[in-house]
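Dropping a structure here in structure tokens format, bear with me for questions.
All protein chains of the complex are present and in place, except for one that has been dropped.
Up next is chain A:
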């Protein structure tokens, strides 16, 4: 499985853990507008992904994350670094 697929699977898992079961998630899905993750929920969501993927995303890198695509980008960069 590619890093990207692995990351997407974990994103879906983490969303489910948050009680969100979106009909469809694309790279353009906005965390705030489509998934209604406010700033705090988004931080908790990212914290869950850090645990699932055993990585660290520094908080100053989080500001640039608006869409699922942004998130996948940041996560794949961190996972390949960790490997």
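Just so it is clear, a contact is a pair of C-beta atoms (placed from the backbone, for glycine too) under 8 Å apart; a residue touches a chain by one contact, two chains touch by 3 or more; residues count from 1.
The working rule: contacts and distances are computed from a predicted model.
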According to its UniProt entry, is the unseen chain "Sarcosine oxidase subunit delta", "Pyridoxal phosphate-dependent aminotransferase family protein", "Putative Lactate utilization protein C" or "Branched-chain amino acid transport system permease protein"? "Pyridoxal phosphate-dependent aminotransferase family protein"
Listed in rising order, the chain A residues that touch the chain left out are 38-41, 43-44, 47, 50-51, 54-56, 58-60, 82
